[in-house]
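Excluded from the complex is one protein chain; the other protein chains are retained at their positions.
Presenting chain A:
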Amino acid sequence: MGQVVILGGGTAGTIAANRLRRRLDRDEWHITVVDADDEHLYQPGLLMVPFGEYQRPDLVRPRHRYLASGVRLVRGQVELVKPADNLVRLAGGELLHYTYLVIATGTTPRPDQTPGLLGPQWGDTAHEFYTLDGAERLAGALQRFGGGRVVIDVVDMPIKCPVAPLEFAFLLDAHLRRRGLRGRTELTYATPLPGAFTRPVASQLLGSMLTDRNIIVEPDFMAEQVTGDGIVSYDGRRLGYDLLVTVPLNMGADYVADSGLGDELNHVPVDRHTLQAAGYENIFALGDANDVPTSKAGSVAHVEAELFADALAARLHGRPAEADFDGHANCFVECGDGRALLLDFNYDTEPLPGSYPVPGLGPFRLLRPTRLNHWGKHAFRWMYWHALLPDRPLPLPARMSKAGKHVPQEVAS
């Protein structure tokens, strides 16, 4: 009997397990998912929690319910992988043997990595919204907030959902306007990047959306330390705050590093097309856990999981098939006031204006804030539980298409 062991039952792990279960013979292959808990969190919803739009029960569902029958869920903290012995050790000592190992334990915010951030102000005037607990605490802080200086800071890249802090800035601006507090609030967006976003066309657009909203952009800001009322960059700039909203450093799970499988951020270096861990025949890393140079996003985790599962199944059936991931990422960006825009890009092509998924028709508009995009983003929560995780067909292409998109003149030249 072969053993496929999948570490992490989040977006990528769940989809990969379900798809492999359909493709592999139950008499020949066991499929096991290991996760620390049985609470599957819909992470994109975290963005709305600080504004009171979603609550815990809206976003958390039992993990095991989304795994196909014939997939075993083992609850436990992964502590070590021993690639030489094809073994995984869980906290408490339980050992799992694997024929193929899939690392899908994601990446998590690590406020402990920035000196001073976890001081007495943490949870009081300094916050994050990348965990459910953190987003709930921030909701409380925003209710109490009566105006002042707000700093939104991205500590370092890469982070999962790199547009989330921008969306948070747009939503906070709209929220403060609604509550009549915007005039009394100075809003600053500090980023280690040279602009609002990495790719030029999107960066230009998103950057001007910030300045249009009177949000001060502080580029090339690399946070060195945080005090009770200020955040200081390595080049000596200090931003005073009454309310700090950080996206802390994102790091992969510690066992990845302890097992010698990670880079400096505990992300697993992989072949960027096959997602095979560098130097290991039978280990793959999917989703946020790997180091491919595209956005860490649920949409990416989804595409990677599908391509990987199909390629592994083909290989096990003796057919020559290699996953060929092209870095395709696709993100809705909430802009406030019930509008959102959509980015679609891959390793080689940056986000461009146009329509999606049907070239020329849409219905979604790329790089333009519309109400329909906003509803698309909201509808996604339903799709996530009912189509994406169970691995039912979605009306979305895995590979990126350039049809229906246009390169703006000033950038094309």
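Simple rule for what comes next: a contact is a pair of C-beta atoms (placed from the backbone, for glycine too) under 8 Å apart; a residue touches a chain by one contact, two chains touch by 3 or more; residues count from 1.
We take it that contacts and distances are computed from a predicted model.
This figure omits one chain of the complex; the name its UniProt record holds, of "Extracellular solute-binding protein", "Sulfurtransferase TusE", "Thioredoxin reductase" or "Catechol 2,3-dioxygenase-like lactoylglutathione lyase family enzyme", is "Sulfurtransferase TusE". For the chain missing from the display, the contacting residue among A:E79, A:D124, A:E186 or A:E224 is A:E224, taking the whole complex into account.
Screening A:T32, A:S295, A:S355 or A:N373 for touch with the missing chain picks out A:S295.
Residue in contact with the omitted chain (choice from A:A329, A:L342, A:L366 or A:L388): A:A329. Of the listed positions A:T198, A:T227 or A:T349, the one in contact with the omitted chain in the full complex is A:T198. Residues of chain A in touch with the missing chain: 156-158, 162, 193-194, 198-199, 220, 222, 224, 234-235, 263-265, 269, 293-295, 329.
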